[in-house]
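Only a single protein chain was left out; the remaining protein chains are all shown in position.
Here the chain labels run A and B in written order, and each chain numbers its own residues starting at 1.
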Amino acid sequence: MNAVLDAGSTISERLGATGTANALELKGVSKYFGALAALSDVDITVRPSERRAVLGSNGAGKTTLFNCVAGDFPSTTGTIRFFGEDITQFPPHERIRRGLRRTYQISLLFTGLTVLDNIFLACVGVSRSRFSFLQPGRDDALMASAENLVRVVHLEDARDEQVATLSYGQQRQLEIAMALAGAPRFILFDEPAAGLSPTERSELIEILVGLPTHMGFIIIEHDMDVALRVAESVTMMHNGRIFKEGSPAEIEDDPEVQALYLGGDDG
Amino acid sequence: MTDFVRRHPIWAAVTAILAAILIWMIFALWPSWLVDLIGKKKVFLNALFNGITLGGLYFLVASGFTLIFGLMRNVNLAHGSLYLLGGYVGYEFAELTGYWLLAFPAAFIVVALFGILLQLGVFRRMEGQDLRQTLVTIGISIIMADLMLWGWGGDFYNISAPSWLSGPLETILVTSQKRSGDLVYLKYPLVRVVIFLAAVTIGVGMWLLLNRTKIGMLIRAGVDDRDMLSATGARIQLVFLGVFAFGAGLAGIAGVVGGTFQSVAPGEDIRFLLASLVVVIVGGMGSIPGAALGALLIGLAEQFGSVYMPTYAVVLTFLIMVGVLAFRPQGLMGRS
Partner (left out) sequence: MSVFDPVEASHAAPSDGRSWLERIPVAYWVVGLALLIMPAIAGDFMLFQIFGWTFILGLIALGLMFLGGYGGMVSLAQMSIAGVGGYMVAIFGVSAIDTISLGWPWYVAIPIALVIAMLFGTLTGWLAVRTEGIYTIMITLAIAAAFFYFARQNYVMFNGFSGFNGVLPPMLFGVDWRDPAAFYYLTLFWAALGYLVVLYISRAPFGLALQGVRDNPRRMSALGYNVTAHRVAAYTFAALLAAIGGILLTWQSAQISPGTAGIGPAIDILVIAVIGGMRHPVGPFIGAFIYVILKTYAIDALVTLGLAGERFQLLIGVAFLAIVFWSPDGIIGLWDRLREDRKRDPLTGRGGEGP
């Protein structure tokens, strides 16, 4: 992955921050829609290279959590720190430019463009060429990193296909490629495995496990198998609150969790 | 109200002070320094009342526009043409029957029917495609403008108010004091006062209809959440039709009012379309109280502008619009 760094925070700021700070630090984050609390008083701390799974039933607030962290909509209360920097008030693009990435559960791809163009757009978005009036040349660095990402997510065969013609599984892979554009420091994966076939699922796990080890992420996942294979720590959410945190083994053995979540799966 | 005071104490204080100054300027006998500063009180009062009554007229046009927009997301750029059509129809009817009052229902019915025709024949076929609908309304306004020019020519028509309304109204407001010590009272055209009161009545009626009746609830629900409405099924088409007809009819009535205040002529369609646009942008799209506030502001700005800074009277209204867009893009009463 070609490191295409971006303005926004200076290098020294970043280096200073990365040394000590956590990748993500949420304190008292709540999100209300009218009177409805989709998230209430959430505290989460994730270390820079940590891989965390977020589990929970529908409506537990997992996607809302992502939306608050990535800035799709602002949280009602609380503070969010990204590598030490307070990003609570930042618009989404400023957060992305600082190295945060996310994928979407619903497909938000550009269906009229090709696979390569979608990834290229993602690469441009975190580069300085966002406003470039010049078409990429043959040896364009951004185009090269886009081509590279096509390979990372195993989409070589579909490189020049229009996204509208891709299979569902391929669209999920493309979604991941777009989150890997530029120099991500931390990624939020929103149910990347949902709706995939077993083969596609193992391909996905392979991609996630193969990510550079310094790259931390949070993954929302319904499928315990996927979650436990890629994550080293687990956060359980329930009704917009953090319910349990621990290692995969602890969570699996926790009787409360089993009653609430795993038990439901078996029965 | 108390909520507003609690949340914005400074703004509330400023508003209160301004209101107090205004009330004093309306009722007090002006000291000579004030007259030296901004001219005669009579001019000021006339501008004030002309602004308010013009605001009433703008409200009639803009409330239909904003209602149609709020419910159907249809930016009806032919709204000015509906206004002009109402003016011509009202003129013809008043001439034919000799009854000024009859011009109003006639204009309402004819323009409302025309609106029904538009909704059924055109807009219903492209529901949800707001840009295409807007383009269609531009086409319709071009065609209507030319057809009306064809039919009525380029002349100015004035719809004359009946004799019982044509005199001035003696008000209780003092404009100045003669040397003899007699007080001079402001005289104001009765017809403007009556029409303004009618506009207020219509406005209050609309507000009551929207807030106190079942059909009004349905319409407001539709403005807030259009998806919810489509779930209720076929009857929503009737509501759409009714609202479009009513909004168009209001524009028709406004045409008669405009023809009485001023005149009916080619070009007035554009003028009133623009007025509606600015009123609705300032007041907040889809909001009836917003339309009332916006209409009042724009009416006053236009009249005071033409009295106190005649060169840039029109520009003043647009400055207000730009200011609102810059600081409160959803409009004064609009929800973000």
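Worth pointing out:
As a convention for this text, a residue touches a chain if its C-beta (ideal position, glycine included) is under 8 Å from a C-beta of that chain, and two chains touch if they have at least 3 such contacts.
All values derive from a computational prediction rather than experimental measurement.
Interface note for the absent chain: among A:Val124, A:Ala193, A:Met215 or A:Ile242, the touching residue is A:Val124.
Contact with the chain that does not appear here is found for just one residue of B:Leu149, B:Leu183 or B:Leu208, B:Leu149.
Not every partner is drawn; the one left out touches subunit A at residues 6, 70-72, 91-93, 96-97, 102, 104, 108-114, 116-117, 120-122, 124-126, 129-138, 142-143, 160, 162, 178, 181-182. Contact between subunit B and the unshown chain involves residues 73, 75, 77, 128-132, 134-136, 138-140, 142-143, 145-147, 149-150, 270, 274, 277-278, 280-281, 285, 311-315, 318, 321-322, 325-326, 329-330.
One rule holds in what follows: only the chains that are shown with their structure count from here on.
Between subunit A and subunit B the centroid-to-centroid distance comes to 51 Å (mean Cα coordinates, whole Å).
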